[in-house]
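Before I ask anything, here is the structure I am working with.
A single protein chain has been omitted from the complex, and every remaining protein chain is retained in its original position.
Going in written order, the chains are labelled A, B and C, and every chain counts its residues from 1.
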Amino acid sequence: MGNKIKIAVIGGGSSYTPELVEGLIARRETVELRELALVDVEQGREKVETIAALTRRMLAKNGMEAVKVTVHFQPDEAIRGASFVLTQLRVGQLKARAADERLGLKYNLIGQETTGVGGFAKALRTIPVMLNIARKVEALAPEAWIINFTNPAGIVTEAVQRHTKAKIIGLCNVPITMHHMLAQMLDEPFEALRLQFAGLNHMVWVHEVNVRGENRTREVIDKLCNGATMTMNNIKEAPWPAALLRALGAIPCPYHRYFYLTREMLEEEQADAKAGGTRAEQVIKVEDSLFRQYRDPQLDHKPEALRFRGGAFYSQVALELIAAIHNDTGAQLVVNTANLGAIQGLAADAVVETNCLVDATGAKPLAFGALPPAMHALTTQIKTYEQLTIEAAVNGDKRAALLALIVNPLIGDAKLAADLLDEVLILNRDYLRPFI
Amino acid sequence: MGNKIKIAVIGGGSSYTPELVEGLIARRETVELRELALVDVEQGREKVETIAALTRRMLAKNGMEAVKVTVHFQPDEAIRGASFVLTQLRVGQLKARAADERLGLKYNLIGQETTGVGGFAKALRTIPVMLNIARKVEALAPEAWIINFTNPAGIVTEAVQRHTKAKIIGLCNVPITMHHMLAQMLDEPFEALRLQFAGLNHMVWVHEVNVRGENRTREVIDKLCNGATMTMNNIKEAPWPAALLRALGAIPCPYHRYFYLTREMLEEEQADAKAGGTRAEQVIKVEDSLFRQYRDPQLDHKPEALRFRGGAFYSQVALELIAAIHNDTGAQLVVNTANLGAIQGLAADAVVETNCLVDATGAKPLAFGALPPAMHALTTQIKTYEQLTIEAAVNGDKRAALLALIVNPLIGDAKLAADLLDEVLILNRDYLRPFI
Amino acid sequence: MGNKIKIAVIGGGSSYTPELVEGLIARRETVELRELALVDVEQGREKVETIAALTRRMLAKNGMEAVKVTVHFQPDEAIRGASFVLTQLRVGQLKARAADERLGLKYNLIGQETTGVGGFAKALRTIPVMLNIARKVEALAPEAWIINFTNPAGIVTEAVQRHTKAKIIGLCNVPITMHHMLAQMLDEPFEALRLQFAGLNHMVWVHEVNVRGENRTREVIDKLCNGATMTMNNIKEAPWPAALLRALGAIPCPYHRYFYLTREMLEEEQADAKAGGTRAEQVIKVEDSLFRQYRDPQLDHKPEALRFRGGAFYSQVALELIAAIHNDTGAQLVVNTANLGAIQGLAADAVVETNCLVDATGAKPLAFGALPPAMHALTTQIKTYEQLTIEAAVNGDKRAALLALIVNPLIGDAKLAADLLDEVLILNRDYLRPFI
Partner (left out) sequence: MGNKIKIAVIGGGSSYTPELVEGLIARRETVELRELALVDVEQGREKVETIAALTRRMLAKNGMEAVKVTVHFQPDEAIRGASFVLTQLRVGQLKARAADERLGLKYNLIGQETTGVGGFAKALRTIPVMLNIARKVEALAPEAWIINFTNPAGIVTEAVQRHTKAKIIGLCNVPITMHHMLAQMLDEPFEALRLQFAGLNHMVWVHEVNVRGENRTREVIDKLCNGATMTMNNIKEAPWPAALLRALGAIPCPYHRYFYLTREMLEEEQADAKAGGTRAEQVIKVEDSLFRQYRDPQLDHKPEALRFRGGAFYSQVALELIAAIHNDTGAQLVVNTANLGAIQGLAADAVVETNCLVDATGAKPLAFGALPPAMHALTTQIKTYEQLTIEAAVNGDKRAALLALIVNPLIGDAKLAADLLDEVLILNRDYLRPFI
């Protein structure tokens, strides 16, 4: 079996999995696979078996039928022997996400799944489940790396790192998507761009765009000020105000729109919800249609339609990380890991999203120095919100939960926060045993 | 002349001055006065002369006719030879303050004079004038202490400290008012309470209430949760939500209502504005009535009506500080001065409001340690807003100004910030030469 | 019994106790005493009873016969009901101290009881005993303050603070002695001087000498450069090199001579040892003679000869601290307590020696800011040595012990450190159970 590895996927029944499989096929020379173990909950049995069947067809088509594809409804067997455990689970499914969105809108607030009250509710539901999985990895495969995609990815990664000994790195497709877009904007190959990312997950800035030693940040900002857009499938395209970009001197990520353009984003969310439904409600439809395609016994490749789902470059970023660790390459990747002093003013154990060197020892952030003051203030606020949320989720601590919502810039008001907290706890009572 | 001192009052024509004079009379034994030099602008001539006359009558009544009361329309002669320079000026008068309030309300925002867009506009107007005065003190009376009451007091004090070598301490009547109220609430003498204040001006918490070695913080919080109120003349009395107080474990200052109860405060401001006018518009009326009384040549004491003006304990706090420096007492007072590490996570030169030991060498903050996370996040945000505002005011830097408004929790949205900034610059164009 | 308090003295049989009693008599109005409980070990029975008898005679002479003087050979009864527990114990007596000194000299090293290998050995012997007492205070008198004089006072205080919940403040007579000497040098009353101390116990500098608002540090340095001396009984009078004082811009404490003038101090120690014996050997003789006087049933006051023992101002500093806490005065005193950010670059829980405001809530250091670089480096080195020593003493950790000696600037060399450690562990095997 040699150096061939086993990868476990928690939440393997996700519609994203074919994207991952496509990546595994493309990289089969650098990451040789022995087994792909798909784990999901019992009520997702039909989905995960559909995915497993499609996966087998995709592998077979590419001469990889030797790779074992297994399906599990308990994580233990899947984790045992795995070198990597990918976590992409969704506690409460899209239904819970839709409820979060509707809760936000009811209060005239953004209900998006990683920021504001939506991200908060999702974090409370997800952290206990993720800690449970991480503790199994700790016990059954202590050398394995958890590669976490589960949102809110920064919070979830920090919770696992703080409360277990499992090795974990958080991933997001935002940095790589920005990288592709900036390469396109500058008409340069992807590899030629050196981008300096520093911030938090879904709240990261590009501080420098460098091409072969030349700093071209100002040029990019000029282009953006002159109408070039850079956005992602699942975030509305509101162009950045030029004054904001010039004042920042850096390029915000698309999710920054929730913080910098709150009013506009809320109006669009409200309009969308009235028209086609909230994002989750739309995704439910997309998923239905995707699974209809996946079930087709003739289908042996990732269907085009998956790209509307929003996970662009998901497999590129996952496979680059797996390859860098597995082959000890020392590649420079943007991941979520402990700060260790890289960003000044954040604690050593705060999880940040920034450029890291990745090899067999894991991911080490490159020292960045201090964020400019306005970015430091927002980062402190969000990181504090995140840590209070983790404290709330782990201990069922209502005081920490209330403070988390008050610190969150999308909420702030204490009475509003108290009302929201009551509703979140009731709506999610099936998932929030620590609070009972 | 011995050890008798001269005090200069910049903004001596303020309606508050009789309060100060009353204090000087009460403390005549500990702070012996030689001269009181009142400085104001030419267009305030009638007011300052009214105040000077009243002051002379008050002094005479108390056998202090030996104290010289002088009036100046240029600060130089007043500053020369002074031991203390009190600054209580108001650039643009109450009219400018009213305009700030109306600007806020137009955008559905709080327009209060020390927080939000109102505080921002006032800071831009005030900082250049205060720097000018501080540079004169530096040159003409380098040993003198500036005692600053000018709002936003924390920002103004930090601007002077950062950009001049003048010795300055910022003062506010919020801490002493809270002290009086808590003493009353606990039915203990004022002197028996040891309160631990730490935060920023108009954003300070009481972290511990200690009486003769016993920590009674929890008892105070319980009382407040059960309906005891603690508020100030010029801030609306919205009782604190119990859940907030218990989550904080500390007692917020009345101005915290703007941050924690934003929605409610805004509604009340809007209702008030419709009814009796904004706060400034009401104060204009109060002032008119006060000056009518001040002009009465029979009046030889502070009229009762002054207490509606809002400056409770103003003279107590000013005189305690002057006495502590002048008599080298080592008293414990709550003032605004450079942090020097007292509050962890803030820069050494950031001005904070906290307990200080005051003697002839000035004010030294007592080491406090780290603020709890949710308070640290808000403090970082406000301090960053303050420092960006200072940078904007000193350099006429529009980028810093825009970021200041974005970082301010009462604004946040970048488009809203840009619109507000445009209006502030136009409304205040007479005072904002650095921006032109 | 009203507000009259009980004070327990651990190590009550010390020859210093009459000094303390004299202080209690002098301050009887501010600190009213109910009971003085003297605790010592069984083998010191004769001494502690001698002290108790003398104490009773001294109290009687001053009309304080109502104060109960009790003797204990177990601390429990003494601690119960005490408001203050003074610790001035000496594990291994002066014999162990003499052995430390001789060990140092054998290796051409300073063997002084608070620095170098002597201080290290004393810390290892003392910490377990002090932790034991502190845990009793925690259990039997949780509201009591431990006032620690036991050397090395900074290390012992930090050990107790780190490993128990007892309330402790460390005291030393160095700062007050310097204060008296500087007052004399400037021909000013003691109360007129405001001295800014910051550093560690027996390694503290005066950074500013201020008299009524005037900075006179340079004048003091000039005087010292021109031959004025300032030293203490038990430290040799080597005048400071002028170049050193001018480069520091601050006034080192007498114990700094061990670090700055190591060669000279060692030569003198060696010469003394040859002549009259080491310091401990001399003190043994002084003590014998003192106790001979103490036993005189006619003696009812502190004998003059005690001042040769070296504890000048011991009672002044102890009583000032007790009075400040007991009467909630807010006095400014120089004590050893947790840094809390007062000195930049040291941990919040590192015990430092610096100006504090003391009231019923305890001692809070005044924020100092950063030490100049050369002082910061030495302080970091000594504090690291101290913390490694505590770790070694508490856990019996030989690796930490070896590193402690290597980090200590009076040792440094790793082979030398290893040899010394072996000898220390053998010489003190009766006291170092954690290492066995």
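The working rule: contacts are C-beta pairs under 8 Å (C-beta built on N, C-alpha and C of every residue); 3 or more make two chains touch, one makes a residue touch a chain.
Keep in mind that this is a model prediction, so the values were computed, not measured.
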Within the entire complex, the undisplayed chain is in contact with A, C
Among A:Glu32, A:Glu49, A:Asp359 or A:Asp397, residue touching the chain not depicted | A:Asp359
Taking the full complex into account, find the residue in C:Arg102, C:Lys223 or C:His376 that is in contact with the omitted chain.
-> C:His376
Over the whole complex, note the residues of subunit C touching the chain we left out.
-> 241, 243-244, 246-248, 259-264, 345, 373-374, 376-378, 380-381, 384-385, 387-388, 398-400, 402-403, 406-407, 409, 412-416, 418
Touching the unshown chain, subunit A contributes residues 143, 194, 208, 210, 212-213, 325, 328, 330-332, 339-344, 348, 355, 357, 359-361, 364-370
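Heads up, the rule we're going with is that only the chains that are shown with their structure count from here on.
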If every step must land on a chain the current one touches, say how few steps get you from subunit A to subunit C.
-> 2
Same or different residue numbers at the subunit B/subunit C copy interface, by half rule | same
How big is the gap, in whole Å, between where the Cα atoms of subunit A centre and where those of subunit C centre?
-> 57
Where does subunit C touch two or more other chains at once, residue-wise?
-> none
